[in-house]
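As you look at this complex, bear in mind that one protein chain is not there, while each of the others sits in place.
We call the chains A and B, going by the order they appear; numbering starts again at 1 in every chain.
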Amino acid sequence: MTTFLTYTVLGLVLGAVYSIAASGLVLTYNTSGIFNFAHGAQAMFGTFLYWHFTQVWNWPTWLGLIAVIGVAGPVMGAALHALIMKGLRGTADVTKIIVTVAVLLGTVYLAQWIWNPDEARTIDMFFGAGAKVTLAGVTVRYHEIVCLVAAVAIAALLRVLFTRSRAGVVMRGSVDDPDLLRLNGHDPERAAMLSWALGSTLAVLAGVLVVPISGGAMDANMLTLLVIDAFAAAMFGRLRSLPRTFAGAMVLGLTVTYVLAYLPSAGTFTGNLRVSLPMIILFVVLVVLPQDRLRGAAVRTRERYRVPSVRSAAVWGAVLIAVVYLYSLLLPDAGVTAFALGMTFAIVALSLTVLTGYAGELNLAPLSFGAIGTIVAFHFGVTGEGLAARLNVQGVLLGVLVAAVVGGLVALPALRLRGLYLALATMAFGVFLSNMVLRDTTEHEWFGQRFTIFPDGSLVIPPLKAGPLDLRDGTAFLMTATVLFALLGIGLAALRNSGYGRRLAAMKDSPAATAMLGQSLVRLKLSVFMISAGIAGLGGVLMSSAHGTVSQETFTITGSLALLMLVVVAGIGYISGALFGGLIAGVGSAVLVSTFNDLALEHESMSSLYTAVGQLVLVGTALVGMGVGRNPSGFVHDVAEAYRSLRAAKPVLYGGGAAGAVLYVLALTDVIGTWTFAIAALCVLMLLPVIGKSVLEEKGRRETPLELLGIDEPYTDELRARLDRELGLPATVRKGGAGVPA
Amino acid sequence: MSLLETRGITVRFGGNTAVDDVSLTMAEGEITGLIGPNGAGKTTMFNTVTGLQRPASGRVLLDGTDITSLSPAKRARRGMARTFQRLELFLSLSVRDNVRVAGDVLRATARKRFDLDEETDRILERTGLTDIAGRDVSDVPIGRARVVEVARALMTSPRVLLLDEPASGQTEQETERFAEMLKGLAGDGLAICLVEHDLPLVMGLCSRIHVLDYGSLIASGTPQEIQESPEVIAAYIGTEEAT
Partner (left out) sequence: MTEPLLELSGVKAGYGAIEVLHGVDLALRPGTLLALLGPNGGGKSTAMRVIAGLHPATGGEVRYAGRTVNGISAQDAARLGICSIPEGRGVFPNLTVRENLWAATGTGARLKDMEEKAYGRFPILGKRRDQLAGSLSGGEQQMLALSRALGTDPAVLLLDELSMGLAPKIVSEMYETVAELVAGGLSVLVAEQFARAVLPIADSAALMLHGRIAATGTPDEIEDRLAGDYLGG
């Protein structure tokens, strides 16, 4: 009995912390319509600040608390709102999710930059772990009492705020109708900022409270995920009701604690289950949640994508293969391997193009489906031993198939739901997979077969061998991955241009109207989700093979989120967006950061600067992600549009091509280094539209009346020559004029 | 014999009764009007008939078969089509593809085999959209965008067509052309139901009119009968004479 009571108290304490975190989430969601994936990261950052104040600067506990809960928390929330979230009104769900994901990643990167993750840090309980009382045989620590009191007090305060104060009523009003709030003389942005400040403060408080009761050790990733567990509690309240959220948090806390108490502790199962339980509960709650009514497109989104024809996709595919081959000649072996890894990421990224770009649904855990494919390929597709071991094609295909089927199974229950819920379901699946399956190192016996899912916590995935094609060779691997990417890209272009693709676009734009054409939305979503999961599975197997050895770390949810964010930044509606997003996710940031680290090692005096720049690159990518709200179509879209306008300036294009060729020859003959080439080529690529634009403008200016030439500007010889030319050849003028509308 | 029939439909939102015990019928080749002030429950009625809204009680029958429990998609496959008061066009597709995608669905659900391009062109021609077929649908003015919704609905080869305020936002000439088109469609045997505020249009076009007020059906009859009905005059048109 005492044991039961003890665990009940522990469960309630955990529930209390969840409830604090979850109410903050519900608060911001309701006033701004943004589901804040960065909530956990804010909690993490505030907690690290608290640690810094109290442990490094030796501030007293009360001062540290005031500093983080009274100042840092609210300031962080208000700043987030003012700088980023305010600009997200009227954007698609996907954009909102991505921006908060970028904030999450950026905050985690920043924390790891400031506080070196290799050092151990702990936070003690308030009043110390020894301060406790014993009631009816149950020992309760003061810290735990603080948690319980704080949760109850916050629940009560929020209730008072929302029903007994005008500020609270106005905050609720801003959910209904921000414009009407303005007409009433209020500023809805102020209400939203207040709610972000409050939400952020609650997150920080939850973080400071949760670390000591879950072991005391601080890790940026883990702490972020710990607070994300509170999502399940928020979902109990359907993201609206605070009382239900409170109840959900308690149920969650108790369940998690009882599992730990009463399930057998042998093996890794119970421990893994305890960690995964919040996500399993999140999944279940999502599925049994009463479904939203089918609605039309609520917002006219700003995202616009151009659809390439199959022919142009094929041409670009060939160009890609050629360019990659030529570039690979410049690279050292290690570079080729890294490039190949990036290309496999790009294949995984294609799974997002079809799912999100074409169908408007979200998968927050693409790498997890890659993990499924990898596990299957490892168990059923490896032949030979040691260095002679090879992956066979059947294994890869089976991996793809199983990934697709699992994708269908995961998505099926959530398909009736709105995009955000499907996204959360995939995230729950991803976290569950890394915690339960990828940590499952014990032996199982099923139908007389003994097997271990993840022996020793890591899998060795050998290179693929298909007939004469052996991918042990780096260049062969790279080129195979590139060809596969190109083929899949052409396939996706064909898909988008087919009736199926049009049906996907229709569903994305208006689910209600699509259903009224006789289309079963569940079936369509299921099929596209399976296609997407299959592609992710294929990319995942290849990625694992490129890595050589993979572990749970390879498939974390943070990795998936970073990939998704980069693809959206590049342009999720475009195949080239998948290419760039995948390459940057796979190699880009890793190579850049390690380059700066190498530089730091070489030049010791400058080492801190170089390390800082390396870290800045990571934070920078997240910063770009936060800017997605301003440019939801992605940068590939802008580049493509810029090049489209270049068609009128052929000489610029030819010049650019020539410059590229010269650079390439210089690099091939070792006159310039590979990096210099890459950066210079990138510069040419980026500068061309700028140059083209100025050339086109020059052309446009030439259309100004000839009689005005030389009046506003000095009359030069060049001008006189031009005047002569124009007067002598009026046909040129007409030709130039006709070129504009074309 | 009526093609579509509702029997005692009641819809509640929370404690509010939006539609109260409404029974009405639509017949093949006939244009029916559903009128009443905004908020009278007309769109809710459409949503219930098409399956986007579950009724608290009552039944919907298509051709004598009870379809109350069918999903919107299944109803559509049985020949029900509609347009939306707040346009629900596929903004990332061109006008032509907005229409064609309905045919894509039709083919995918394996109901029919036909020449998709030809059929699309025929519908575009019939609805007078050929000149803007290649335009992005987001650039089309609202009056013609409503016609695109009708064209898309027609592409599903429906038997019943429900139009939710199809003439709002149309210019006078557009409305005239639109009325002619509807007459032609009804002539081909389509059952059309029209929710519309443009009373002259409704009176001129419909052979039967149902009047909703506060969720209840207060009158059904020919335009003549509706204009003379004291209940309708009192509740809808007010003390002024009918237009």
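Rule of thumb we're sticking to: a contact is a pair of C-beta atoms (placed from the backbone, for glycine too) under 8 Å apart; a residue touches a chain by one contact, two chains touch by 3 or more.
Note that this is a predicted model, so its numbers are computed, not measured.
Chemist: Quick one: say which of A:Lys132, A:Arg159, A:Arg172 or A:Arg418 touches the chain that got left out.
Modeler: In the full complex, the listed residue that touches the missing chain is A:Arg172.
Chemist: Which listed residue, B:Glu88, B:Glu149 or B:Asp213, touches the chain dropped from view?
Modeler: Checking the options B:Glu88, B:Glu149 or B:Asp213, the one contacting the hidden chain is B:Asp213.
Chemist: Using the touch definition from the top, which of B:Gly29, B:Gly128, B:Gly169 or B:Gly221 touches the missing chain?
Modeler: For the chain that is not drawn, the touching residue is B:Gly169.
Chemist: Mind pulling the chain A residues that touch the left-out chain?
Modeler: These residues touch the chain not displayed: 163, 166, 169-170, 172-173, 175-177, 179-187.
Note that only the chains that are shown with their structure count from here on.
Chemist: Which whole number of Å gives the spacing of the CA centres of chain A and chain B?
Modeler: It comes to 42 Å between the two C-alpha centres.
Chemist: Okay, in this complex, where on chain B does chain A touch?
Modeler: So the residues of chain B in touch with chain A come to 50, 52-53, 71-74, 76-77, 80-82, 84, 86, 88-93, 97, 100-109, 111, 116, 138, 149, 152-153, 155-156.
Chemist: Would you tell me which residues of chain A are touching chain B in their complex?
Modeler: Those residues of chain A that touch chain B are 293-294, 296-297, 300, 304-305, 499-500, 502-503, 505-506, 508-510, 512-521.
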